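Every protein chain of the complex appears in place save one, which is left out.
Our next item is subunit A:
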Amino acid sequence: MQKTYYDPSDLRKFGKITEWNEELGNKFFEYYGKVFEEGALTAREKSLIALAVAHTEQCPYCIDAYTKDGLQRGVTKEEMMEAIHVGAAIKSGATLVHGVQMMNKVNKLDG
């Protein structure tokens, strides 16, 4: 029995999800591959977006994969950290902007 939920070597097995549903699995990987191709955004820019989202999603596999991907593309650690702060700012902003909802409710109930 494995003792942890996450195993780094599972990332290498990601492709195996197609074994239990080939059609949907393949469609997903095709889509995924297409998304990251050079387009209106460069592959480098997409990699940084992916890294930021990997953190807000807190997915250890994605963090592993897109840190490495960034290094491969010559992304510097300063760029990586800034990207993560963008993710963090949106996350905290999203939390705090709901404060307005709280304020509205207080004002309505206890105004």
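One rule holds for everything that comes next: a residue touches a chain if its C-beta (ideal position, glycine included) is under 8 Å from a C-beta of that chain, and two chains touch if they have at least 3 such contacts; residues count from 1.
We take it that contacts and distances are computed from a predicted model.
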item	value
Chain excluded from display, named as in UniProt, from "Cytochrome c oxidase subunit 1", "Radical SAM protein", "DNA-binding protein" or "ABC transporter permease"	"Radical SAM protein"
Touch with the omitted chain, as defined above, among A:Arg12, A:His85 or A:Lys105	A:Arg12
Hidden partner interface residues of subunit A, rising order	12, 38, 42-44, 68, 71-74, 76-78
